[in-house]
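What follows is a structure written as structure tokens; I'll ask about it next.
Right after this comes subunit A.
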Amino acid sequence: MNISIIGGRVIDPASNTDATLNLHIKDETLIAMGDAPNGFSADQTIDAAGKIVCPGLVDMAAHLREPGHTAKGTLASETLAAAKGGITTLICTPDTEPCIDSPADIEFIHRMARKLCQARVLTAAAMTQGLEGKQLASMATLRNSGCVAVSNARRPLANTLVERRALEYASTFGMTVFLHPEDRHLKAGGCAHEGAVATRLGLPGIPSAAETVAVARDLALAEHTGARIHFCTLSAGTSARMISEAKKAKLAVSADVAAHQLHLTEQDIDGFDAQCHLEPPLRTLQDRDFLRRAVADGTIAAICSDHQPHEPDAKEAPFPESQPGLSGLETLLALTLRLVDEGVMPLSDALARITCGPADLLNLPYGRLAEGLPADICIFDPEAHWTLASESMLSAGKNSPFLGWEFKGKVTHTVFNGHLVYQAD
Partner candidate 1 sequence: MTEQRIFMNEDAILNIIDGMARMLKERLAKNGIEDPAMIGIHTGGAWVAEQLHQRLGLSQPLGLLDINFYRDDFTKSGVNPLVKPSTIDFDIENQHVILVDDVLQTGRTIRAAMNEIFDFGRPKSILLATLIERNGRQLPIEPSIVGLQPPLEKDEHIRLEGPSPLTLTVNKSKKRRTEKPTN
Partner candidate 2 sequence: MASQTQNIQLNDDGSLRHFLTIEGLNKNILTQILDTAESFAVLPGRPIKKVPALRGRIITNLFFENSTRTRTTFELAAKRLSADVLNFNISTSATSKGETLLDTLRNLEAMHSEMFVVRHNASGAAHFIAEHAAPGISVINAGDGRHAHPTQAMLDMFTIRKHKGDFTPLRVAIVGDILHSRVARSQILALNTLGVTEVRVVGPRTLIPTDARALGVHVYHDLEEGLRDVDVVIMLRLQKERMDGALLPSEEEYFQLYGLTNDRLACAKPDAIVMHPGPINRGVEIDSEVADGPRSVILEQVSYGIGVRMAIMSMCMQKHPSAGDES
């Protein structure tokens, strides 16, 4: 199938492109930017006039729930939601049931995703067997099966020695290690940022230090081992500062932040809103602003969805007993564009954080528009206003604190690997 996308404003942050260009796709590949090659005839032409054409989004962290938690979401439902969100590449977390710690687990997911053909699903495989934090997983075998990183999700490692060994072993094979910095002792059963709001609501708090202590420890071990580490879903401004300093010292370190952390704060949990029960917790306005600056200056190179769909029951409980997380695939682009509207960063930089930014961290050939690459393309109407409603969400999880929010910038078409996988009504 040949597709031409005509008349759109093409923005490709990877190549610094911002121009009105036509794109031409043959089968799975973007074959031309500009004039159509001789003899090319499009089976389908998409009129992108007035729209922005950018690389398909790359999401560093999505909990896709299958296998094991299919009441919350399935590969089918969540990749469909991804397509609606303009996301063409997802890195799924290993905390499924069973967890992704063997080649068979990886192959199952990759095979299912290929069959569904709605988005590219890549895997961050388990760093320790069963994610139990004790015994190293067979990282080399997992890498050969196609995982792009190893991670222990949000499960703790038994001790710093296990972490040291895991970093050393992963670096033997040049693998990136995803770390969710959190000191479980300081977390101490908390469910909200330890600050004025949690104090007033009597919610057990998670101090910022639960994250920064872990970041400091992980940076020390990264320096010691020379491993390539990536911090997932930061929440504390101080963490960003520490990472910035580590980068100046030439450590192989990177970081991402969940889109919602750049918009919500501890104030949003007032009234015990379980939709705002998140891990890591929403912190202060100062933290949010610090994270925004770190995203703008590139210290944080990726914005992810940290997508965690839930069945309704998971949130239908008193705040501390509700399950943390939000369904974020369908708001990743809109929340990122909102940063542009709020003057945090220019459009091209914002798009970079959800396209080539995350792709480059893992040396993936995605999140960019170039002749000869797989045709992963997101087309959105930058002026379209829309309101998030649970009825219109495609994710199985309707759990979002952004329900009822009005957004500007709406995906109209998503092309994944040369296939038109989503088209707005």
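Per the selection procedure, all candidates are chains of the complex that A comes from, given by their letters.
Basically, contacts are C-beta pairs under 8 Å (C-beta built on N, C-alpha and C of every residue); 3 or more make two chains touch, one makes a residue touch a chain; residues count from 1.
Source: prediction; values computed, not measured.
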Options 1 or 2 - which one, within this complex, touches subunit A: 2
Residues of subunit A defined as touching candidate 2 within the complex: 194-196, 198-205, 207, 267-268, 270-274, 313, 316-321
